[in-house]
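Below you'll find the structure I mean.
Missing here is one protein chain; the remaining ones are kept as they sit in the complex.
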């Protein structure tokens, strides 16, 4: 053979290897019993993959979470006439009870307050509940009252809040706040107030934008007069909520107005973008976040002040505001068909299908009456000479005899380079 | 055989089973036609797995989302001279037009306002557009004007806002607001104002922190004078934005200043942490969130008040502020090589490779001219006696004959415990 011929035959050989098609050798067993078991297991696995993973859990979709912007606008006015407090008769409008006037993903409606007017820096007696005293030594000078309003001057004086009781004198905004809340809510009709929520979301991966105010609606009248109702086919999309409805759907009673509370408003967008975008609409739900049974620090309140100057002196009106704090969450998830999760799930599913064969093999090879025949059909045995080298040589023969189930198939392959058990075309 | 020998041979047998190596029997078909089909399908699947899933979709990476903190600082002053309004000639600086002075992930720049000065609690006539009346019976006492400013006293009086028109008298902060907006923006030069955005992010899973103000830059001068420009190689990292640029990139015209609007600023970090961290830089983009074509409640406004006291009475200045509300989103995703997603994706990919064999088998076994020869090579048939028990016994022979495609391979395995079709070394 010349070099040229060798090269040619090498190329032929390589091409032959490359274009060789390899497929598993299959043993087909025609048995109704085994066949039914096999098909039932396959059917269960396929149903699970198709029905649960692909269809129910939308395994054919790629998902994206929403980014969103929320603005809120509260409307409503109320007249109160608290004769027993420093507040007196007055009107409350939005600028009075929404503090701060705008927040990101939240809004606050004041429902009750302790107002301390005309405070100025000076010395006065602390709340006797916070800093009671009998002598000056009970009021170490310079100590800050952590739950109070000021820093001790070192003197113990008669309380102006409660006659006959003594309290530490403090450097503070004077007079100090008398922290007694009216038994009723300052603003009992907050339940009638309304909130307009505007929510814009975007699914960045899909470049889809949606608003909670649908563009196709007769907006002018719709927005002025509609009120959200979750069970109404059209009004469930209305973006105007009365406080009453929000509390009712969170199963919160009106006495939340007295001490305030923290509420969550959830705007949930669950969008299947394989359908029309107009089906991508929000759902609203409400829950109470704070613990109504909390032993201490119940409800929700905070202090703020309005500052002003008169004749060169600083004054302020201190307000301890109780009220409803609404935190608005937007949770949005959109799914759209995508080939990658589908193939990944199908790939895992195909691999799981292999389980059917594994389970059936256990049954066929170990439980059926004709198992030894199946075993011989499925397995082609080949024994290496080292398989028994590790054992005692003299017992090799006996162990071969003992391995009865393997039968005649276990004859060791000798030194012959061309064994005759190969399934060749000879 | 003694017990000892039995035990020994049992151990030998068990060890033999444990160290038995099982591999699939493969049928190799040397056919250029089939081979090419096989290789093409395999190549397509491998390209898909490697190219799309692993490389393009970064299937070799584990991902984490960023947590982030944003602070913003607006700069700019403007002089206005509105002779027709209650505002008059005045200067506006940051403390005047940024309300509230700081927000979380948001900031607001007032561009227009309706200012009602020197309001105090009392009785006065409502806006005749909100509460027109002809007789007292049109103004039921105690009714709160939801879109107005107060609670009806029950009287219908002449309007002070519009001569010759009558309106309900209300308990309110008086005088009530005259809700007429100047036709032009109060602050036309807001476009020149600048915002410095500081953004710190962290990818908790990878313990990587990044800031949008790069530490390597000549900060002092850079931060004072640079302005963000998205198409400039260096200035696209500048954290100072003019309002003009932000509006321009969101394709929003300047008349947003008149009625306000809600803008989104997106800071996007798409980081491949397999590279140097210095490549992990932000991208800024802007969109308008509110609907500029909304029929009602257009733009963005809210009311707030500055309270003060004079001679023991409460006064306030009510401001209905229109302006640009910017909501800052930070979306960040970082990926880093991780063995788990890689192996999971490869695992699914391997399973998909099985598709190539399945597809080729369909072609080889059903479409090619020599399909019966291939079928015989691939399948080794074995028939259980129960395969036909369910049928009429007398027709078993005929059905065997009819099953022609299975050919001679379908001979039933009899009761022989040692069938001679096993591929043994006999």
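Should a chain be cited, it is by its letter among A and B, assigned in written order, with residues numbered from 1 in that chain.
To be clear about the criterion, contacts are C-beta pairs under 8 Å (C-beta built on N, C-alpha and C of every residue); 3 or more make two chains touch, one makes a residue touch a chain.
Remember, predicted model here, so these are calculated numbers, not experimental data.
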Which listed residue (A:133, A:156, A:262 or A:280) would be found touching the missing chain in the intact complex? A:262
Candidate in contact with the missing chain, chosen from A:108, A:203 or A:322: A:108
Had the left-out chain been drawn, it would touch chain A at residues 1, 5-6, 8-10, 12-13, 15-16, 19, 22, 24-32, 34-39, 48, 52-53, 57, 99-100, 103-106, 108, 121, 142, 144-151, 171-173, 262, 264, 266, 287, 289-291, 293-297, 300, 302-310, 312, 314, 316, 318, 321, 325, 327, 329, 331, 345, 347-352, 354-355, 357, 360-361, 364, 377-384, 386-387, 389-390, 410, 413, 417-419, 421-426
Since one chain has been left out of the picture, which residues of chain B touch it in the full complex? 16, 18-34, 67, 69, 71, 73, 75-79, 89-91, 93-96, 98, 100-104, 117-118, 189, 192, 194, 196, 198, 200, 202, 204, 211, 213, 215, 219-220, 223-224, 306, 308, 310, 315, 317, 340, 343-344, 346-348, 350-351, 370, 372-374, 376-377, 379-382, 387-388, 390-391, 395, 398-399, 401-403, 407-409, 411-413, 419-423
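The definition used in the following text is that only the chains that are shown with their structure count from here on.
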Per the centroid of Cα atoms for each chain, what is the distance between chain A and chain B, given in Å? 14
